[in-house]
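For this view, one protein chain was removed and the others were kept in their places.
Labels for the chains are A, B and C, by order of writing; each one numbers its residues from 1.
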Amino acid sequence: MPNYLVEVIIENKKLAKDPEGETIYRELINKSGYDEILSVRSGKYLRLNVNAQSKNDAEKIVYKMCNDLRIYNPVVHSCKIVAKGNIE
Amino acid sequence: MPNYLVEVIIENKKLAKDPEGETIYRELINKSGYDEILSVRSGKYLRLNVNAQSKNDAEKIVYKMCNDLRIYNPVVHSCKIVAKGNIE
Amino acid sequence: MKINLTSNELNQVKILLGREPNIVELGMIDVMWSEHCSYKSSKLELKKIPTKGRRVIVGPGFDSGIVDLGDGDVVAFKIESHNHPSAIDPYNGAATGIGGIIRDILCTNCRPIALLDSLRFGKLEKGHNRWLFQNVIRGIADYGNCCGIPTVAGEIEFDPSFERNCLVNVACSGIGKKENIVLGKMENPGDILVLLGGSTGRDGIHGVTFASKTIDERSEEDRPSVQVGDPFMKKIVIEATLEALSTRYVRGLKDLGGGGLTCALSEMSDKGGVGAEINIDKIHIREADMAPFELMISESQERMLFVIKPEGLNKILKIFDKWEIKYSIIGKVTNTKKVVVKKDKQIIASLPPKILTEVPPIRRKSRKPNYLKKFPKKFELKQKPKNLSQAIYELLMMPTIASKQYIYQQYDHEVGIRTVIRPGEADAAVLRILGKNKAIAMKTDCNSFHTYLDPYYGHAGAVAESIRNIVVTGAEPIAIADCCNFGNPENPEVFWQFKRSIDGLSYMLNGLDIPCIGGNVSFYNEDERTSTAVKPTIVIAALGLIDDLNHITTLGLKESNQAIIIIGKTYNEIGGSQFSIRFNGIGGKVANAKHDREKASMNAVLSSIRKGYITASHDCSKGGLAIALAKMAINGGFGAIVDIKKIPKTSMNPYELLFSESHGRFIVSSRIEDVGKILKICKDNNASVSLIGKTNDEGTIKFSIGKETIANCEIKKMRKCWKNGIQKYIN
Partner (left out) sequence: MRAAVIQFPGSNCDYDVLYVLNKQLGIKADLVWHRYFRHNNYDFAILPGGFSYGDYLRAGAIAAQSPAMRELKEMVNEGKAVLGICNGFQILVESGILPGALLMNDCLTFVCKWVTLQVSSNKSSATTLIQKDKILRMPVAHSEGRYVNEKHGIKELYENEQIIFKYVCNSTDDFNPNGSMENIAGICNLERNVVGLMPHPERASESAISPQCSNDGLMIFESMIEYSKK
């Protein structure tokens, strides 16, 4: 079975605010010169190596895991799961 | 000028330890029987909205910003910057 | 393999060994002969420091010093630097510094109960310095907090000489029982060697040789040698180790720091006059195909080497299993007086431990630095502050003097429920011994502006100040540990600073009859390109004993209409003072710390506190009398009026009276009816003393000469200046 790289990205929902992203953004404005950057959101990133039949399967496994093990808290977080190509 | 979504992923360098990823893997995922998941690396994620001429330009601006503001420390971190399609 | 031995040293090795070392042996010797592990430049000088005292159980030479508190209680105490890693990765560098000092305490079978941090950075105006500052603090906080060890005190200075080389010194104390002390020794052939904790990887290679070099382009390649700390793993190591030690089957224990396994094996077998044999195939590793010499010198974090009685092995392994912590049984103690390393049953290294532990000292040249000739002997006020009130406000805003709340608020300073005096409440931290009416006081200090102008008296003063800081809380000083931070010792001017510093420190310790129970030397804190070295800095960590919790005294003024008393004489010593630096730059005559004066004032203060006569007390140091009193007012919320004419003194210049940083001085408050008693105690102790004013609730600190007011500062405004001094640079 091939191995897939699966990325999990957890961000705060709006109600939970994003103090870290906001701080980085404020720093940008303060230090100026970065007017091109219009917004910043911060999040947590996990990169998993998953053994699965297909990309789709890999995503499904990770999706189930993230919900079962509460990798994110649905009240305050959004969670994005993307399987990338397989790893040799 | 179009706006681009730029993703920044900061991880500990490949050969550095990643206590967070290792602990999540060992204590949470592995103990719960998700044998298909072979490893976890953890990182920090930033999602920026950047106003630029091109995808390439957007990436360059963010790259410079990450270095200027020391969003990551090249001594221990690897930093991956990817501009995605433009945002309407 | 990169070898740092000089060709001369290599020849010495061959002579001592009587043959060519093989590649594994060479790697082991190379790391042990580094400055960091061998103390080759410093050891002749360090011998001058007094180390004996009636409470000393273990002095320098082991992982940490240990002193006797009576009733079977002991304290382990140690200070260490982590400057070089912190300069390039402030977060992980500082974090792993905390990790290292905790292990030193842990391996004596004392539970680590308190951390202190002594920090030096360039000025906060510069982004790079702010980055270092914020991340060092975050690194210390994240690591110490997670391990459940409170960070209870420290100090910080800002000066351009620390810009490219920040100083990160950390101290730790631990509490244990005299009968349970374990040392870093192997004594009984047949005992089993078990390596516990983090797996061994390439991440920890050449940390030591790195710390023995200046930061220059070369660090580019060295960079991966900065390690990532794992405080969670450390917490497990702490608990598992203490539980294992409680079985009494552990006969020796050492943490793996600089020099890794090589250092632990050679020092432990040397101390016990035995040998050790290990099999490197057994070591649990992070990365496959590591070369044998790499395994022998790796400094991967969170590892401990246990020497275990064979009959207790199973019991101890069960404890490690309960904590789900990795370990490997790597070998045993032998009677060969050799450190033997095997791989696939083949001997790949066999060295007498002495060749690794007794590195020949180097006699370095020394020469009085040129810069010292440049400074005018006499201090002249070129630029006068607008008025004295304004000067006080401005000094309070200087980051070196300002409130350190931004720092210590990020540290858990209460976990363990021992902290009686928190940061900000007094000069030193006080932690009780649970279940007893006893406590220990601790503080780190050094005034690098003084030491730069006069390494001798500057460091005599560093000792005196750190001791005064614990005395004001009501503690009897019992020991110190020191952490030396200097530039390149191969530079005769730097070595001169080092020598003079050690002399001054020893002078004061001898005079006060206080032993030094451990220390650490960090050289090469120097920017090669500009050859600017850090200001000579030996940080003194002082330890004191309070034998009755009712005697603990804090710095805030407590009530209005109490007496303000100064103990100790004020001299014409404004050189290197914060006032001088703020308004005139550095130069002039530095405060000369004399042990007889210190002793007189300290004894007077301590007896007065123990008799219950003193309601608030503060050491008089950076910023002089004016700043000391200002801090007492800001903290307690009460004002005061002080007549500086009444100060015991040698000059009548108001600048000097308010801002001179003469040593041997304390400001205390007392109830009016106790003034006579305090004056008498001072007289009996030969200490200069004077009643100089009274507290009030007018919300100001007023200084006068007789009837004439020379400064009048609002507490509210002073508090604001003081609180914002550092905070204003954040965000």
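Heads up, the rule we're going with is that contacts are C-beta pairs under 8 Å (C-beta built on N, C-alpha and C of every residue); 3 or more make two chains touch, one makes a residue touch a chain.
Keep in mind the model is a prediction, meaning the values are calculated, not measured.
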Please work out which displayed chains the absent chain touches and list them by label. A, B, C
Among the options C:R422, C:K438 or C:K558, the absent chain makes contact with C:R422
Sort through B:V6, B:I24 or B:M65 and give me the one touching the missing partner chain. B:I24
Identify the residue among C:D412, C:E465, C:E573 or C:E661 that touches the chain left out of the display. C:D412
I need the residue numbers on subunit C that touch the omitted chain, in ascending order. 138, 141-142, 145-148, 230-233, 235-236, 322-324, 408-420, 422, 425, 432, 434-435, 549
Hey, which subunit A residues sit against the chain that's not shown? 12, 15-16, 19-20, 23, 44, 69-71, 73, 75-76
Spell out the interface residues on subunit B facing the chain that's missing from view. 19-20, 23-24, 27-28, 32, 42
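The rule we apply is simple: only the chains that are shown with their structure count from here on.
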Quick one: report the Å distance separating subunit B from subunit C, using the average Cα coordinate of each chain. 37
Just the number, please: Cα centre separation of subunit A and subunit C in whole Å. 42
Rounded to the nearest whole Å, what is the centre-to-centre distance of subunit A and subunit B, using the mean of the C-alpha atoms as each centre? 9
Help me check something: in the complex, which residues belonging to subunit C touch subunit B? 88-89, 91-92, 131, 201-203, 223-224, 226-230, 232-233, 286-287
In their shared complex, at which residues does subunit B touch subunit A? 3, 9-11, 21, 24, 28-29, 32, 34, 36-52, 58, 61-62, 65, 68-69, 71
Using the touch rule from the top, collect the residues of subunit B that touch subunit C in their complex. 12-13, 15-19, 23, 70, 73, 75-76
